[in-house]
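One structure coming up, written as C-alpha cells, with questions to follow.
All protein chains of the complex are present and in place, except for one that has been dropped.
Chain IDs A, B and C follow the sequence of writing; residue 1 opens each chain.
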C-alpha cells in the first residue's frame, strides 16, 4: 500500500466517523482531517457546519480566535481532532515535550487548546500517522490533556478513537483502554503489537480496514480536492488528485 | 430666572466640571449633560473622547452594549452622570421606587448600570433638576447604588457632586456629607435649607453660582445646538438656540 | 432557515427563558405580537441589559412569569402600566439586576463558564434581593476582597430584530455585539430581519465582521418594520403617537385587552 493510498484510506475512515455530526472543527496543519470532513459533506451532506482553521471559505467564525473554544464549551462542536508527540494507553496526550518539564528536550510547541477541547467536545478523534513505540507509549511524560477524569470533574467530551497509518482503535471509556477495531491493509495484528507501546484489547481475528470504494475515491478527486486546495494546495494535488 | 436660563446655567456648570476629563460618557435621556459635554469640547477641546448614548456621531462604541461597562471597569471613563428618584445625604441613590421592595409604589424603571458605574467611574456627577424634600431625602428607601463603601470594598469611583436647579454641592468623601458650594441666582441658602431633606455643610455666606458669559451662551447657540440636535432636537431648539 | 412569523413563535415553548435586547439594539415587536397571538405562557424574560415596550406588552398579555433585567423603561413614555401593576400586586416574579451583571451572565454562558465575577455592586440593595448571586472572597487576594460571583444565564432562545439576513441563514448585526453574545449564550436564536440578501454575508470581510453565523440560529422571519412601533437603530423612527395610544388604552386590564384585540390579534399592526 503506497503512502498515497494509505492517506486516502485514513481520509475515508475519518469521513465515516463524521457523518453523524452537525458541526466539525479542524485545527491547524490537518490536511487529512480537513479532507475527511469535506468528503463527509460531499457524500452525506453532513457535517452541515464545518470550520477548517486557515480556510476562508470553510470557516464561518466571526468572533475572533476565542470563538472555537466558546463554541466547544457551548456544546456546539460535535467532533474535533487531536494529535500528540506521545499518546498513551489511557488516551492521555502529550504536546509539550520529552524529558522533564519545563526543560524539555525536545520541547514541542505546547498544549494549545487541547486541555480544554478534549474535555468538552464529545467525539475527539486522536489522529497521528506515525504508529511506533516512540509515539504510542505506556505513559506520557507530560499530560497536556487527560484521556479520562474522575466523576467529580465536569467532562462532556473525550477520546472516541485513535487512528494511525496502521490501525484504528476505539477508546473504551468504561475500561479506560483502547480496543483495536481494524488493521489497515499492509499491516497485521503482529505488526500492531510490535509497534504499540501500550496494552490494548483486541480480537485474534481482528478485521482488515476496508479500502475506500472507487466511487469514494472519485469524489475525493473530483469534489474534495478542488475544495481542499484553498488551504492545502500541495496535499490536494499530491494526494487527492493523484 | 427663566427655566431656559436655568438650564443654560446648569449646562455651563457641568461643562466646567468636565474640562479635565479625557473621556466622558452620557447616559439615556440626558440632554443637559450631553449639551455640557459638547460645550466643554467646544470651549476647551476636552473631553477628547465623548460617548452620548443614542447618538451616532458622538458614540464611538463598537463592541455592543457591554462596552460602556467594560470601558468603565478598565478605568477609561473619567466622568458620568447619575440621577435618582431619591438621593440622600450620604449620596446613596434610589432608582428602584418608593415603598417596600419589591412591591414598590411607584416603581421606577430600575437600577440600570448605576450599581456598577458609581463604583468605578472617578467623577460621578449626581444630577437632578428637581430640588425638593421628595427627592433629596434623609435616607433612600432602596439603595440602587451606595454613595460610600467601607475600605475592604474595591471602589475606584463615586460621587463628585450634586447639581440641582437650585444649587451645586460637592461631596466630601472624608466626612461622607455634601458641602454646599453655590446657590443659583433666584434661590437662597434659606430656600436650599427648606427644600433639602438631608443635612449638609455650608458657609453662611455661600456664593451665588456665576451665570455663563455671553461668549459661552453664544457657543451654546452656534456650536452646541447644531451638534446636540442629532439626539435631542427639541431640547436643542427650545433651550440652546433660544 | 427562512420561516414565517407564526412558525417562529411556535419555536418558543411555554416556560421558555427568552433573552431580548434593549430598545436601541433592535426589538422584534413582530415576534412579540406573534408570541402573544400564540398565547405563550410562563415566559421568563431576560432583558439584556434592559427592556421596554416589548416586555410591557408581554406582561399585559399574560405571557410572563418572571422578569429579569436591570430596568423596564418606556423612556419618555414611562411609567409602563402593566409592569407597574404587576410589580405592585406581585403577579410576576421580579429579578432586579444591574446592566453589567446581565451582560456578564450572558457572556459566561457564551463561554460555557459556570460563573463570572464582577467588581462593583457591593453595597447595592439589589445584591441582597438577587436570588442567584453570591459574594465570595477573591481567591487571589490574601486580604479581605469581596467580589460578586454571577452565575451564567443560558436562555433557551434569544429573540431580536436585525437589518439583514442571507439565504444561508447568516444575520448581520453590525456593531451590536451584545446580540452575538446573546445568541451564542442562548441555546438558539430566533430573529426577524428587515431585508434578505442573495449574497452570502460571510464572503465579504466587511460584512462578516458584524455577522452572526447560521450555526447559532434556529429560525429567521423576513419582516419589514419588525420593530414597529419602536425605532430601529438609525432607520425606522419610533411611532410616538402609537405608544401614547397604547398608554392611554392600557391603564387597566380591560383597556389592555382591547388594545391587544385591536393591534395584536386584529389588523391594526403591520405584523
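In this section, a contact is a pair of C-beta atoms (placed from the backbone, for glycine too) under 8 Å apart; a residue touches a chain by one contact, two chains touch by 3 or more.
What you see is a predicted model, and the numbers here were worked out from it, not measured in a lab.
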Full-assembly contacts of the left-out chain, visible side only, are chains A, B, C
Touch with the missing chain holds, among A:51, A:86, A:144 or A:209, for A:144
By the document's definition of touch, the residue of B:29, B:63 or B:132 touching the omitted chain is B:63
Answer key for A:109, A:207 or A:226 versus the chain not shown reads A:109
Filtering C:75, C:151 or C:255 for touch with the omitted chain leaves C:151
Logged for subunit B, residues touching the omitted partner chain are 23, 49, 60-63, 66, 69-76, 120
Subunit A residues touching the chain left out here are 28-29, 53-54, 56, 61-67, 69-70, 73, 95-97, 101-120, 142-146, 149, 152-154
Note that subunit C touches the chain not displayed via residues 100, 104, 107-108, 111-119, 132, 134, 136, 138-141, 145, 147, 149, 151, 173-175, 205-210
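FYI, only the chains that are shown with their structure count from here on.
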Centroid check, CA-based, most central chain -> C
The distance between the C-alpha centres of subunit B and subunit C, rounded to whole Å, is 29
The distance between the C-alpha centres of subunit A and subunit C, rounded to whole Å, is 40
Whole-angstrom distance, CA centroid of subunit A to CA centroid of subunit B, is 59
Two or more other chains are touched by the subunit C residues 180
Among all residues of subunit B, those touching at least two other chains are none
